[in-house]
Structures are given as structure tokens and as C-alpha cells.
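With one protein chain held back, the other chains of the complex are shown just where they sit.
This part shows chain A:
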Amino acid sequence: MARVVVDVMLKPEILDPQGQAVQRALPRLGFEGVSDVRQGKRFELEVEGPVDGDALARIHELAETFLANTVIEDFTVRVQDADGNERPVEAGTDAASEGAVA
């Protein structure tokens, strides 16, 4: 079982009122020096079988069609190894095939 992490963030040009509210609350709580906060979503997918190029291509597709609304959001796909280290991958590239995890 391998874990693939998909992070979804609002595009930089899209207003993030939730992130702004968090940022504005920080000084009130005594945390100074944070000038901006953007809030996003993190999905952890437990994938059956090897995470090879095909599997990553499918995950890329599900992220693009479902997890993220690409009109307003960007997403990244990363494979997490047994030690918890994450490595970014891009579907449809050699990097995806090289990213195979047994």
C-alpha cells in the first residue's frame, strides 16, 4: 500500500477570505510576523498495487476532474515513501514512470 498526497490550493489570483481571516486573527493571539495565509486542502490517497506511471496518470486525472476545480484551484501530486518523505510527480512525463513505487 502506497500513499499519494494531493494538495489543492486556490489559485494566487483568487481571493481567499478564509486564509485572510486566519491571518488577521494571528496578531490577536500574539503571533506576529505572518503577512499572508492561504488555506487549502490535502488529500491522502491509499493506493492499492504499485504506484507506477499508469496509476499516477489516473490519480492526476481524478485530481484534475474531481478533487480540484481547475477554474479556481491548482493542485500538486506527490508520492510518499515508507519513511514519509514526499516527492512531487507530474503525470504524463518520464518523472511519473520513474516515480514507480513497488
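Everything that follows uses one rule, which is that a residue touches a chain if its C-beta (ideal position, glycine included) is under 8 Å from a C-beta of that chain, and two chains touch if they have at least 3 such contacts; residues count from 1.
As a working rule, contacts and distances are computed from a predicted model.
The chain that is not shown carries the UniProt protein name "Phosphoribosylformylglycinamidine synthase subunit PurQ", picked from "Sarcosine oxidase subunit beta", "Inner membrane ABC transporter permease protein YdcV", "Phosphoribosylformylglycinamidine synthase subunit PurQ" or "Sulfur-oxidizing protein SoxY". Considering A:15, A:29 or A:82, the position touching the chain not shown turns out to be A:15 (whole complex). Along chain A, the points of touch with the absent chain fall at residues 10, 13-15, 17-18, 21, 66-67, 69, 71-72.
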